[in-house]
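Note that one protein chain of the assembly has been removed; the remaining protein chains are unaltered in position.
Up next is subunit A:
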Amino acid sequence: MTKVKFSRRQVLATTAATAAALAMPYVRGAHAAGKVTVGFWDHWVPGANDTMTKLCQQWADKNKIEVQIDYITSQGQKNLLTAAAEMQARSGHDILALPTWQPNDKAAALEPVDDIMGELIKQNGDVNDTVKYLGRKEGHWIAVPATTGSQFKGPCSRIDLLKKHAGIDVQAMYPAGAEPQADGWDMETFVTAAEKCAAGGNPFGIGLGVTSDSVDGVGAFFSSFGANLVDEKGDIHARSDSVREVMEFMKRLGKVLPQDAAAWDDASNNKFLVSGQGAMILNPPSAWAVAKRDVPAVAEQCWTHGMPKGPAGRYGPYLPYFWGIWEFGTNKAAAKDLLVHLSQPDNVGQLVAASGGYDLPSFANLTKFDTWANEAPPKGTLFHYPDPYLQQIKSIAGAPAPANIAFQIYNQGLQTKMVVRYLQGEKLDDVLSWAESELEGYSRT
């Protein structure tokens, strides 16, 4: 029965406090919606990171979210170590840039992104089969294909040397601003040109090592011959006729490559072109960009174009990067929104421009930015880099094997090792037996 009496001051103070508490969620401070942490790939092109930071900051300001960005280098596989450590610790960034095979490898810890990929495909056009193969698991999108870091490793040829040694006019075959006239650009023409250029003192610079450039190039040749070591079901076909056929082709090609090609890393082919020795390499336009800065006379003679056609089709090595969201991330909704923002056509265009045309978006409608048409010297040198007429099948070494097996084929450089073993005198049957045994080991779970 005790009565509690409120004074006028107490009533006013209580009312004010209650109103403030109720209104709190609707007050938007500078970072009212929290914080998103991102680990992006540290771009090798100076200034490219700045554009990325600018785009993220625009989004952050608009949404009142704090964005913290770390640029993680791929030198010394630092990005792979970071991804492995964050997955183990179940802690780290909300978004992490994941190279080619990492989404599938880390799928168990990634947030599905079917919702935003559906929208992005509707808006930007479909993505190629290689992106679907690498970015999906069990029918779900597990990562968003990134503009930054995605690249195509088609031929970058010396206009003058191919004309001089092999009589091939690459500019006529792949004219700037127009559809390719490359029906005759097949594997026979390619290997004959390699032989002629080697005889003329300017070999093709294709590596046979175990790093990405070598594996991608040789993998595309295997695909062009239909030489799939393992099929979609996981069955091994290392002794198929098409594998034997591509091995003979690679032996013929390998004989006219630089004698140390087996020891090449991802810098070797770039140096080979920039030094003026090589008539062709398989690489994104980074080598050309270095030549433009250091040896303009070489850059003026470079032309990036499509791969030769093989018995199974015209396959080109495509190496996409992805942006994944950890399922243990603390701000997943905001992380998805940021990835949608970065995949808007205007923003993709800015990222492509900042990379000097190196970055290659995966969406079909985003292959005709002015950057590729305008880059020079010579003008139009990068026009065919994004395959604007979609005449090549974007492929990845190891596909179409189940991703866990294909990843090991790629990572261990199985195809390049097969070629080197054959080149160094092992019998073909012995090489194929060895490859079979390796493939059996790769399928462990």
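Everything that follows uses one rule, which is that contacts are C-beta pairs under 8 Å (C-beta built on N, C-alpha and C of every residue); 3 or more make two chains touch, one makes a residue touch a chain; residues count from 1.
To be clear about the criterion, contacts and distances are computed from a predicted model.
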item	value
Omitted chain, identified by the protein name its UniProt record gives, among "Electron transfer flavoprotein subunit alpha/FixB family protein", "Carrier domain-containing protein", "ABC transmembrane type-1 domain-containing protein" or "Ferrous iron transport protein B"	"ABC transmembrane type-1 domain-containing protein"
Per the touch definition above, residue among A:Ala262, A:Met307 or A:Ala399 touching the missing chain	A:Ala262
Hidden partner chain, touching residue among A:Leu80, A:Val256 or A:Ala373	A:Leu80
Options A:Thr73, A:Ser275 or A:Asn374, residue touching the unrepresented chain	A:Ser275
Chain not shown: contacting residue from A:Thr53, A:Gln171 or A:Thr211	A:Thr211
Positions on subunit A contacted by the hidden chain, ascending	77, 80-81, 84, 88, 101-102, 105-106, 108, 208-211, 258-265, 268, 271-272, 275, 277, 407-408, 411-413, 417, 420-421, 424, 434, 437-438, 441, 444-445
